[in-house]
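A single protein chain has been removed from this complex, and every other one stays in its place.
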Amino acid sequence: MNSKGTVAITLSPEEEQKKFLEEAKNNVMVQGHHMKVALDNGKLMDALKYTSDIINELRTSLLSPKSYYALYMVAFDYLQHLNSYLFEEKHGKRMIELYEVVQHAGNVLPRLYLLITVGSVYIKTKQAPAKDVLKDLIEMCRGVQHPTRGLFLRYYLSEVTKDKLPDVGSDESGGTVFDSIEFIVQNFTEMNKLWVRMQHQAPTKDKDRRENERLDLRVLVGKNLSRLSQLEGVDQNVYSKTVLPKVVEQIINCKEKIAQQYLMEILIQVFPDEFHLATLDTILSTCSQLQSGVDVKAIIASLIDRLANYASRNTIPENIDIFAVFFNNVKEIIQNRANMELQDILGLHVSLLNLTLKCYPEKRENANAVLGLCQQILTNKSKEEINKPTCVKQIISLLQIPLEVFKNVLAVLKLTSYQPLIQFLSYNNRKKVSLDIVNNTIKNSTIIEEPEDVNSLLETIQTLIKDETDQPEMDEIDKEDFQEEQNKVASLIHLFDSEDPEKLFKIYIVARSHFGKGGAQRIKHTLVPLVFRSLKFVTKLKKQVDDGIISLDENQWTLIGTKIFNFVMETIKALVDIKLSELSFRLYLQAIQTADKCNLQKITYDFAIKALVIFQEDIADFKAQVNALTLLISTLNSLSLSDVELYETLAGQTIKQATRLLTPHDQSKLISLCSHLFWVDHDTRQYKNPDSVLQALRRSLSIITNQSDAGLSVFVEILNECIYFFDQKSDAVPPQFISDLVELIRTTHSKEGDSASVYLQNTIKYIATKKESDKSYAEISV
Amino acid sequence: MNFFNSLTGSPCNISFDLDNCQNRKTIEVTSEKGKSEKLFVFVGNEPVSGKVSINLKDKAKKIEHKGIKVEFVGQIELFYDRGNHYEFTSLVRELAPAGDLTESKTFAYDFMNVEKQYESYNGTNVRLRYFVRLTISRNYASNIVKEYDIWVINFNKPPEVNSNIKMEVGIEDCLHIEFEYNKSKYHLKDVIIGKIYFLLVRIKIKYMEIALIKREQTGSGPNVFSESETLTKFEIMDGAPVRGESIPVRLFLSVFDLTPTYRSVHNKFSVKYYLNLALVDEDDKKYFKQQEITLWRRGVSKPIANTGKPEVHNEIPTPDPDASEDDSE
């Protein structure tokens, strides 16, 4: 019967670890203290025994790797103390004796820690050749096959010997750098084997925990590679011929993904870029042989980025074509690793693309090769896979990078695999890429001079140009965004240019055929610039003909001019057909002006008729009518149309329309404007019909006077028109007319507070001022 | 008859003095009674000579005797067979005929060519001794006897043939190893160097050790006693290896209290040594393989000081192990 009740306290695993660690640490410190005291008293054999007891704590199987590491560090300090003692103090013992004595220890772990400690002093005192001692130590370390304990033992070996390794410049009797390489490589190989073994020895339920524990210890293994890189004797040649093959062999043969991943990354990190450059093929072919769980993309991408950066600071030796090596190897790797994630494959493409653009910017065929490979791969992938956001991101990167780097869309379009890649994307993404292309072209003001290039460009961005089968419904599309996009596309037309008129016209025809397919929502944006460009084109052409730069006779010119204006006519008609009457009207007016400048009177007339038809049939809003008619009047007024009959026909039509306006107010206003139709006075034409001017003004006045509720404004406008013609010295308006008008306004229609009263005041002030300086004003009374 | 005399012990003190012992090595030996004494070490073919002094305790009392002799004896004492001592070698020197010993007297003796082919041995169940024995024979009282032990060692000739031990052992589908020791015959200050190579590992091994075992076998026929002593358990591997691993063995023999292998000492006993390679798995199950090794004593006899005589060394050949010895698990 138990007198004491025992209570079982269950600790959590972390608490348990902590407890074990504390206990072990305490034991170590107690024994360590004894060791130090023994050394102080010169009792070496006793000290060795205490040291043995210290290491006994390291024989534990209770600690996690992290805790073990903490314990190891405490023990390490004491071992260092012993190490210094052995080297510095005059204990009188020969190393060879001590080397044997410590091997009498019954347990293998203390035996080996002591052996290594003594061994390092052995080497330091040069009582034996370093390489012999190192060889023996590393052989004996095989005695510890437990993964964690073995790892730390060998880590200790590595730490303690790191400054005693034979290297170039050291005495050759102790060994050469090749002995050191062999030593480190062997230690590395054994440590890696132990590290990998940790994974396989864990029960499957603990697999994840094991992986984390292993990650905690990875630095121990990786340090070996650092040691190799620190040997001075490891130059590029030695690295390529001796070091790398051995390291790579171990990495491949261990067949474990965590080890492979980490070691490849460390390998690339600790050795200089020049070495990697010289051994690219080896590294990459190693990658292709790694386990399927290894993120090969991360390794290769980091390598590519490093070398791309290196290339930007240094010149690459000519015999190394980095791109070719990477490209061919990556191709193979992708082929061999059937379950590689698409986003990783694409990530590699992006890295490759960046690489070639950085290292071989002129070799554009490389960039195309990358895109071509991508195209090949995507052809065999499903839509769902391709449309994953991560993959889409990469594909878009591939398409954007050439744009950003070349800064010239023509160079980009020359990449034959560029356009096919766009087709793999979903509608919105195709649109996005197309917009990038457009923006890039505009930003860089890239001029496109060849019709084939225009064709190619518009085909490439066809998602913006016309409807496609997978585009969303109209009501799902944001109207503002759509407009912005189309305006951008429309702007593009201004970058199509050529010195050769034939080519330029062809360009516009090509553009027209593409844009024409866009549908009503698009052409209202895209056809307008085409119209203006054509007008500008024909204007320039005329000038070149006039200046004799281009030789065309009258007939030829008329033929060509007609052709171009027909093109304009058809283009505007497309807008008419979708009921954009106000816009088409204004475009017709522009065409009128241009045709007039080109001295193509018949065409001028045709356009004017077209404008009038639209005005009559399609412009219904009365404010719009007023605006349109005003424009028509001023347009006609600006023309050089020499054919009087034609002109008068048009003028008459215009007046007719003015009389038909809805309100008398508008009628009056516009008829008064029509007065200008009869007074054209500029360099290229004079058409002066003062009677008609006055007639128009009178007519206008009569209409407005008959209005009972007419405001002041029209009157004042008419007044100012009169002043206009008076100032022009037209003799169209007699002074008395003006005086009467002023009187009329004053007496009958002058209202305070009317919006036009200031106008009136200013006008009268003007007249008054004019009277002071201009004799002709004398007869006007205000 | 002097009853008092016999009751109060020996009437004289006897002390032995050996020649050529000033710089002679000694060895500390625990006697049968548990006492620890220092004995001079003689190499087998060295002559034993010296003086023995008999000192009367009572100078007045004479000792009547039937004769005084000194013997050099080599004998085997088996513990289970008390009282039965096997003298395998003995030489007698008569020192004095019957008569009276009236005063202390010192006699010289000399055993030149006494054969000491076996080494002295202090074992668990058997002892082999060499001693000089003075006997004063008496009529009416017991004989006065005094023994003086020496310790004899013999050097062995380096073996002519010393092949390594290499063997593949295992359990089907479980464990296959090939172990190798660099020699089959080791001298007492030698190092056992070898390796254990794992051909197949399907069990979870915790550690591996080599035990050095000394087996003393005494008796014959129906009374055979076997005493095994594990001199050391030397851990050679911590943790579980995988196939293809090769674990080094390096065991320094100089640390241990060893004798050479005694195959058959006068047919009375043998002392043999074994290496016991043991693997322990996670369930503490042991797998082992025992292998006999032959130990021999290496050395050159130093010329004995003062005699100037060239020494003829008759080193005893190191015997070969019996082929029949083989304990497999």
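Chains here go by letter, A and B, matching the order in which they are written, and residues are numbered from 1 within each.
The working rule: a contact is a pair of C-beta atoms (placed from the backbone, for glycine too) under 8 Å apart; a residue touches a chain by one contact, two chains touch by 3 or more.
Note that contacts and distances are computed from a predicted model.
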* Asked: Hey, which one's the missing chain according to UniProt: "Translation initiation factor eIF-2B subunit alpha", "Vacuolar protein sorting-associated protein 29", "WD repeat-containing protein VIP3" or "GPI-anchor transamidase"?
  -> "Vacuolar protein sorting-associated protein 29"
* Since one chain is left out of the picture, which of the remaining chains does it touch in the full complex? -> A
* Structure fact -> Where A:N336, A:Q375, A:N720 or A:S739 are the choices, the one touching the absent chain is A:N720
* Which one touches the absent chain: A:K164, A:K597, A:K610 or A:R699? -> A:K597
* Full-complex contact with the absent chain, from A:A24, A:L673 or A:I780 -> A:L673
* Structure fact -> Among the options A:N487, A:Q616, A:T663 or A:N706, the absent chain makes contact with A:N487
* Touching the missing chain, which residues of subunit A? -> 442, 445, 480, 483-484, 487-488, 490-495, 525, 528-529, 532-533, 535-536, 539, 543, 583, 586, 590, 593-594, 597, 627, 630-631, 633-634, 637-638, 673, 676, 682, 716-717, 720, 723-724, 727-728, 756, 758-759, 762-763, 766, 769
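Everything that follows uses one rule, which is that only the chains that are shown with their structure count from here on.
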* **For subunit A paired with subunit B, centre-to-centre distance based on mean C-alpha positions, whole Å** => 91
* Structure fact -> Note: in the complex, subunit B contacts subunit A through residues 205, 207, 232-242, 245-248, 250, 252, 255
* For subunit A, which residues count as touching subunit B in their complex? -> 59, 100, 103-104, 106-109, 111, 139-140, 142-147, 149-150, 193, 197, 201
